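Inspection log for the structure reproduced underneath, given as structure tokens.
Removed: one protein chain of the complex. Kept in place: all other protein chains.
Then we have chain A:
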Amino acid sequence: CCSSSSVSLSFVVSSPLIQALAREGIQAVMVGKGGEAAASAQHKEEHEEDGDMVGVVKLISAEGFEFVIDKKAAMVSNTLRNMLTSPGGFAETREGEVRFPEISTAILEKICQYFYWSLHYASGKETAEFPIEPEITLELMMAANYLDT
């Protein structure tokens, strides 16, 4: 039943995280320095709202957990980037917070970790593996598709 339902979803495997997930497959187990980056994601203080790239943004999970991360990190997601830069002032831009009624806390946390990991290592100068627990792989994949990450 697993496979049949995933087939019905037409994913376009294009974004880096999805590609990483696809590479790792279900067996994804990794250890690395990625964890350090995730630590900073937990900071819930500091609330500045400046230009496009500076400041922080609050991401709220389905269960109501709030993650305050740097805008710079949020911009790793194209969806968030568009959301935060779109003209005309949508509610999210004004309030500096985004609710994700369809993303669970655990996944959102992982996503935030990924943002920082990507910010840090995407340049390719240093490398470290990003740990993905197999049991969240599919959910993470769908979130990645949604966020265009």
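Keep in mind that, in the parts below, a residue touches a chain if its C-beta (ideal position, glycine included) is under 8 Å from a C-beta of that chain, and two chains touch if they have at least 3 such contacts; residues count from 1.
Just so we're on the same page, contacts and distances are computed from a predicted model.
Protein name for the hidden chain, per its UniProt entry and selected from "RuvB-like helicase", "Exosome complex component RRP46", "Rab GTPase activator" or "Cullin family profile domain-containing protein": "Cullin family profile domain-containing protein".
Across A:K58, A:K72 or A:R99, the residue that sits in touch with the chain not pictured is A:R99.
Not every partner is drawn; the one left out touches chain A at residues 1-2, 5-6, 8-10, 12, 14, 62-63, 78-79, 82-83, 86-94, 98-104, 106-107, 135-136, 138-143, 145-146, 148.
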